[in-house]
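What you see is the complex with one protein chain gone and the rest in place.
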Amino acid sequence: MSVLADAVKEFVADVAVPAEQELGLGEPSEALRCRLQVAARERGVFAPQVPRPLGGLGLALPELRLVFEAAGYGLLGPLALNCAAPDEGNIHLLDLLATAEQRVKYLEPLAAGEVRSGFAMTEPAPGAGSDPSLLLTRAERTRAGWHIVGRKWLITGADGAAFTICVAKTSERRATLFVVDADAEGFHLVRRVPTIDHLMPGGHCELEYDCHVGHDAVLGEVGEGLRHTQARLVPARLTHCMRWLGVAQRALDTALTFTAPRNLFGSRLHELGLAQGLIADSVIDIEASRALVARACEEPSLATSSVAKVFVAEAVWRVVDRAVQLAGGAGVTHDLVLARLAAEVRAFRIYDGSSETHRWAIARAATKRFASSAQQ
Amino acid sequence: MSVLADAVKEFVADVAVPAEQELGLGEPSEALRCRLQVAARERGVFAPQVPRPLGGLGLALPELRLVFEAAGYGLLGPLALNCAAPDEGNIHLLDLLATAEQRVKYLEPLAAGEVRSGFAMTEPAPGAGSDPSLLLTRAERTRAGWHIVGRKWLITGADGAAFTICVAKTSERRATLFVVDADAEGFHLVRRVPTIDHLMPGGHCELEYDCHVGHDAVLGEVGEGLRHTQARLVPARLTHCMRWLGVAQRALDTALTFTAPRNLFGSRLHELGLAQGLIADSVIDIEASRALVARACEEPSLATSSVAKVFVAEAVWRVVDRAVQLAGGAGVTHDLVLARLAAEVRAFRIYDGSSETHRWAIARAATKRFASSAQQ
Amino acid sequence: MSVLADAVKEFVADVAVPAEQELGLGEPSEALRCRLQVAARERGVFAPQVPRPLGGLGLALPELRLVFEAAGYGLLGPLALNCAAPDEGNIHLLDLLATAEQRVKYLEPLAAGEVRSGFAMTEPAPGAGSDPSLLLTRAERTRAGWHIVGRKWLITGADGAAFTICVAKTSERRATLFVVDADAEGFHLVRRVPTIDHLMPGGHCELEYDCHVGHDAVLGEVGEGLRHTQARLVPARLTHCMRWLGVAQRALDTALTFTAPRNLFGSRLHELGLAQGLIADSVIDIEASRALVARACEEPSLATSSVAKVFVAEAVWRVVDRAVQLAGGAGVTHDLVLARLAAEVRAFRIYDGSSETHRWAIARAATKRFASSAQQ
Partner (left out) sequence: MSVLADAVKEFVADVAVPAEQELGLGEPSEALRCRLQVAARERGVFAPQVPRPLGGLGLALPELRLVFEAAGYGLLGPLALNCAAPDEGNIHLLDLLATAEQRVKYLEPLAAGEVRSGFAMTEPAPGAGSDPSLLLTRAERTRAGWHIVGRKWLITGADGAAFTICVAKTSERRATLFVVDADAEGFHLVRRVPTIDHLMPGGHCELEYDCHVGHDAVLGEVGEGLRHTQARLVPARLTHCMRWLGVAQRALDTALTFTAPRNLFGSRLHELGLAQGLIADSVIDIEASRALVARACEEPSLATSSVAKVFVAEAVWRVVDRAVQLAGGAGVTHDLVLARLAAEVRAFRIYDGSSETHRWAIARAATKRFASSAQQ
């Protein structure tokens, strides 16, 4: 594991970070994505989380921690290793649920990096944000299968994706997952929603479904969509944390690299002490994040991943923000990577459940024990 | 004063905010700037801080507070009123120091909004950041005047500016201000530095001076450049705070407007409490900021403006960040103005002295009394 | 005003602070209180807020700000000046509401410092905390007057007070104030509740009322008790803030005095920078607090005093806590006054409405405008 993490570090330093010059401030092109994946394969670091039969390295969740953090150090690292969201989570989900046919049609090309995918859960207000119980998208049985009707919003990577996995209500209290081909009739990419981040190929899209699909579009069991979604959610939260920790370390290193020679010239000696506070707090944030993720990987659950996600998302944000501050004027320019990192990580405190939603759930769980004992 | 603030509020609501549609995510065009200034004149709100003889409304610093905050509520408000940085500070400085000739040539067209200007102090490392004592740009006397040589960095508005006011060392410990025409030989706009904000016409530029200028280019007294810079700095810090407070109020209002109907639909009732914490903290931040600015306007000094600047810069940042968080997924899209506001205000914690530099100065001032008494 | 503030500063430095030696870690004795008030009279600084006809200096709320802050700098300063809680607020209330008889019997001796008093509003759960609408204490009309029945809790100064002003429900939605003599039959001091602070003469008590009082016990109008309470509450919040700001300044000065010579010996040079951060943050907290209190004094209201109270209570706490931290090991000993200051100010974030209650109210006020417009 540690050997692989080192190999990924080297790959990121040698290949993925230099490729950022080509990336500019925009979105990675399909050509760049393919080229980087070829390079990753050559280095033996492609698809660390993908099961071996599917061509990956077959690492388990705790083993992925250092590897994904190393990948996240480069803006293009996760894409190169085919372990970026949302494909990474979709591969995991398809591997758990897909039928033999679905494996051939969807999982294999996705695991190989031949296609991209989307996971269509969140909806524009008043629909489901990160709370799936508020789903407005519905699927009704037809003779030939299902009729899916609804609108999704902020669906990452949907533009250019070969298919999306759509979460739709199939009864009052139950949902079902459907794999919908991008060329399905009635599937409509309304627009790419303009966002502050620019790293995800395919952007964050608004989608409209008014599609008739066959029974073979059902992923997993009918009515078990929310349970299946949770099976995806827990590891996806943690792999997010791992990758973003790479970003945090990158930000801190960038700030230290940038400021180090300035101190030698003596120009900022007076700021040294306050800078030390920023630096130490960032080290502490990173170490606490790593520790929380490591523990959550040992006992992955909705509860442990929720605590880890809210802490890490906020810690990463603080680390990147402090790095910008440490770099001074240069920190708000694109001469350094910091401004871009700040834009990329901002949404992490919101998606996969906003910090406020997680806090609400954490507090409710903590008080439940006491509330019930008081009622007796 | 309050009447004028109300008039500005109306102007911003009726004219400046709607014009943001035209602005998009980019920089205001010269045409848009001119059109808005014409509209502001028609409404009688143009140039509130400009002395009456120069065509402005002649308000003193404390009177400007509510007016500038009202202007800052719109992204384009300060530009429309010709009270945006850096022109606003330059008008103030020129009014204090300019010779009769300089008034005609530089101050009058600037006050009228006919031209734009730049203030060239900060330099790339290892030169002067916000600390003017580290100046590397130098001016040496020649027979016909002065020879200015140096490089400046992050000079706001310089692209397209009719002139820049350049701070250059003229002896070991002294600096002098020079007004340099944009078409002066040896003045070179190296590049616009790409930054995370996009609102300033003329961007933030890197400049090279290798110019021969006449004695008439000297602004104020030779050797008094740093003192003159401070005369500009104190009110400029406070007017910055005023304008940014408008941004903070805009952010909070935007978040509340966006979230209000969602609560009515019941979709976010469970988040209400945690949202209340974010909202209350933002109200408190805004009120404390207003109070600090009001007090600093009554007794403007390096010390009071420093405390106000560091508090307000951080408070505005927190308010905008909380507004993004309150808006959830929409907060990181450009469907709302919040993401843009966040990008625009980030640099406020860095320019005019970073929060760390100010804290260092504040602590030094606080300890000085005790340190000296201990030595006796 | 400033002259008086200077006189109070001198009095506190010369008399009140030295008297802390006598105070030790406990509660001021009645003898000490009397002696200090005599001394304050001699210096011409007694009762700054008390109307002139009652023997005070007759200052208005905005004029009190610097005077009360100067008094609060000494643990015994407010007591010496007869401007400590709860007497200060009760004097204000009685001056607004008392009948001629009540003035003679209660207000005059209280204003003169001859007696102490209590204000009995808060109740043990599930009664009224800082929310008077939850009052469980009731008063019912009898032939001769009123029968008050209820239990009060954390009533400051009640042990040894000559009388308490008791808030009791007199109809479903209305309350009334009653002045109850300490020797009234059926008035019972249950206990002094042990608390972390020790500065208030008379402690914080639990009281039981089962008293028959005459009509002359009614203070103000029957049924207007909550409105009267608010008339006391707004200035009482602000005078609290003023006094506690003195504590904050005392804490910072103590830490700086203590640490200054250590720096000279070179023993803590490596901590200088991080210490600067603590110091600067405390200066900023104090200045922002002062500014908020000054503004709230200009436009006193429930809303402005609420924002000021929550900010100042938390800022004072932070300042004292940082001072402890700056002093290192000595900070947690009673060799310095800091540990005591920390114990004394802790409750400030809870009484007069906890920070959470205020935030809830502030958020509700902020959202009201938006919620109603959304409903239309």
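Chains here go by letter, A, B and C, matching the order in which they are written, and residues are numbered from 1 within each.
Quick note on the criterion: a contact is a pair of C-beta atoms (placed from the backbone, for glycine too) under 8 Å apart; a residue touches a chain by one contact, two chains touch by 3 or more.
As the structure is a computational prediction, the values presented were derived from the model and not from experiment.
Enquirer: Who touches the missing chain here, A:110, A:211 or A:292?
Expert: A:292
Enquirer: Which candidate, C:86, C:157 or C:331, sits in contact with the chain we can't see?
Expert: Checking the options C:86, C:157 or C:331, the one contacting the hidden chain is C:331.
Enquirer: Who touches the missing chain here, C:11, C:46, C:106 or C:153?
Expert: Touches the omitted chain: C:153.
Enquirer: For the chain not shown, which residue from C:39, C:350 or C:365 touches it across the whole complex?
Expert: C:350
Enquirer: Contact with the hidden chain only, please: which chain C residues?
Expert: Its contact residues with the unshown chain are 25, 122, 125-126, 129, 134, 153-154, 193-197, 204, 262, 265, 267-268, 270-271, 273-275, 278, 324-325, 328-335, 339, 342-343, 346-347, 349-351, 354-357, 359-360.
Enquirer: List every residue of chain A that touches the chain not included in the displayed model.
Expert: 252-253, 256-257, 260-261, 263-264, 275-277, 279-284, 287-288, 290-292, 294-295, 304, 307, 310-311, 358-360, 362-367, 369-371, 373-375
Enquirer: Name every residue on chain B in touch with the hidden partner chain.
Expert: That gives, for chain B, the contact residues 272-277.
As a working rule, only the chains that are shown with their structure count from here on.
Enquirer: For chain A versus chain C, which are copies of one sequence, does the interface use mostly the same residue numbers on each side, meaning over half shared, or is it different?
Expert: same
Enquirer: Using mean CA coordinates as chain centres, what's the gap between chain B and chain C in Å?
Expert: 41
Enquirer: Can you check how far apart chain A and chain B are, centre to centre, with Cα atoms defining each centre and the answer in Å?
Expert: Here the centre of chain B sits 37 Å away from the centre of chain A.
Enquirer: Please work out the Cα centroid separation of chain A and chain C, and write it as a whole number of Å.
Expert: Roughly 51 Å separates the two chain centres.
Enquirer: Note the residues in chain B that touch 2 or more other chains, in rising order.
Expert: Within chain B, the residues that touch at least two other chains are 275, 359-360.
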